[in-house]
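Note that one protein chain is taken out, while the other chains of the complex remain in position.
Letters A and B mark the chains as written, and numbering starts fresh at 1 in each.
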Amino acid sequence: MAIVNLSGVRKSYGALTVLRDVSLAVERGAVVALVGRSGSGKSTLLRCINGLEPIDGGEVVVDGRRVEQNEASLRQLRQEIGIVFQSYNLFPHLTVERNVTLALSLVKKMSAQEGRAVAEKVLSQVGLREKMAAYPEQLSGGQQQRVAIARSLAMQPKLMLFDEVTSALDPELKEEVLKVMEGLAREGMTMILVTHEMDFARRVADQVVFMHQGRIHEQGPPSRLFAEPETPEFRQFIASTLN
Amino acid sequence: MRTFTSHDILFLLQAARWTLALSLLAFVGGGLGGAILAVGRISRVRALRSLASLYIQVVQGTPLLIQLFIWYFGISLLGADLSPIVAAAIALTLYSSAFFAEIWRGAIQSIAKGQWESASSLGLTRFETLWYVILPQSLRPALPPTVGFMVQIVKNTSLAALVGFVELARAGQLVNNITFQPLPVFACVAVIYFAICFPLSALSRWLERRTHGHRQLVRGT
């Protein structure tokens, strides 16, 4: 059974329709890469999955539960879904450790020791165990993004969403973040990621979804999709990413 | 003992004219003093800078009421008998000038350094640069907090009541002493102050929005 099921999702901002009748199923353990031009609705789609954006029509079902806009059910939902943003959005006033343990203590009611143990584990996983006491500003962009990933992982989500998490990073720093994500994929994490890293999508994704003007324009396994794009829009898009 | 009547309200309104007059004096005097101090603060002469800065620190580091008492009680001991209004006008002027100086210095210094550099590279003197290039530009950011501080001045004039000058607050005390109806009397006094201050506050806010600068955080009492 699919862990994420979108059917007929519609979303507009005022007169601007951003998502038109989007349907998508993501299997457990799958890695789905959302690609497309800027403004095609990728971020919006991702944000609808964890309820950051209310939808205007259709249905989003995650892990068998319909996403509703009420605080209690959203809180429940979001404990199952990790999300990582382009701009990291770490809590700048808290240490790396506290960034990771804040939700553990507030939401999961873990003790300080339990939280610390989890923080050590997930920070080791992203290679930043020695940075526990640092503040976000003291880290490079790549390190901050890895902390953001660790912060989400600490909640043991069933699904991780990534929204252009490497776009703000210099090429050398991109790699360290992509490596962490690749490791997660290998361990079987279900991931939906918006990305402009076509090589990464080709290599890691099980399924590539090309969005165009708020619609899923084309989708399929990367091997087939990139080799034989069906639509002229996707062909053009691929060409443009080869710069 | 008698009741609080429209007659008393009229008395309060008449006293409010003195509040306005005192505010105006303090605004004009404080404005002039503030301008001089602001120039002193950004002067290239170190002694002037230190002097202006010392003045501002002392004035902003002591209560207006104490400054007023020094002028009112203190000076009379030196032989110069100051009437309450003169003492209040002097104290408010000197106090306000320190605040205006800081407001305007901030506005002047908010103008990019490049303006100074490009003007002086055109051969303008420091004074010409200040007068023709910097000041016209600092007017915009200076205006909202200047108007904002006028509110503070109006409220500060109430301290003159404590040296016996019959402005609005003192008039309120007098009416209360006769009517023993503090709630309506002082509420009425508050309403009159509000009627004077609120338009100024609103103007300051409007100016702030118009200048698009980020919102100034109003501090005061």
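Keep in mind that, in the parts below, a contact is a pair of C-beta atoms (placed from the backbone, for glycine too) under 8 Å apart; a residue touches a chain by one contact, two chains touch by 3 or more.
By our rule, contacts and distances are computed from a predicted model.
S.K.: Out of "Cell division protein FtsX", "Aerobic-type carbon monoxide dehydrogenase large subunit CoxL/CutL", "ABC transporter permease" or "Ni/Fe hydrogenase subunit alpha", which one is the UniProt protein name for the chain not included here?
M.R.: "ABC transporter permease"
S.K.: For the chain that was dropped from the view, give me its touching partners among the shown chains.
M.R.: Per the contact definition above, the missing chain touches A, B.
S.K.: Going by the contact rule already stated, which one of B:R49, B:R126, B:R140 or B:K155 would touch the omitted chain in the full complex?
M.R.: B:K155
S.K.: Considering the complete complex, identify which of A:I83, A:A119 or A:L159 is in touch with the unshown chain.
M.R.: Hidden-chain contact among the options goes to A:I83.
S.K.: Please identify which residue in A:N50, A:Q125, A:T166 or A:Q207 touches the non-displayed chain.
M.R.: Result: among the candidates, A:N50 touches the missing chain.
S.K.: By the contact criterion defined above, which parts of chain B meet the unshown chain? Give residue numbers in ascending order.
M.R.: Residues of chain B in contact with the hidden chain: 58, 61-67, 69-70, 73-80, 151, 155-156, 158-159, 161-162, 169, 172-173, 176, 181-183, 186-187, 189-190, 193-194, 197-198, 201, 215, 217-221.
S.K.: In terms of residues, what is the contact footprint of the unshown chain on chain A?
M.R.: The list for chain A reads 50, 52, 71, 74-76, 78-79, 81-83, 85, 87, 89-95, 102-103, 106-107, 134-135, 137-138, 148, 151-152, 155.
Basically, only the chains that are shown with their structure count from here on.
S.K.: Between chain A and chain B, tell me the centre distance in angstrom, where each centre is the average of that chain's C-alpha atoms.
M.R.: Each chain's C-alpha centroid was found; their separation is 55 Å.
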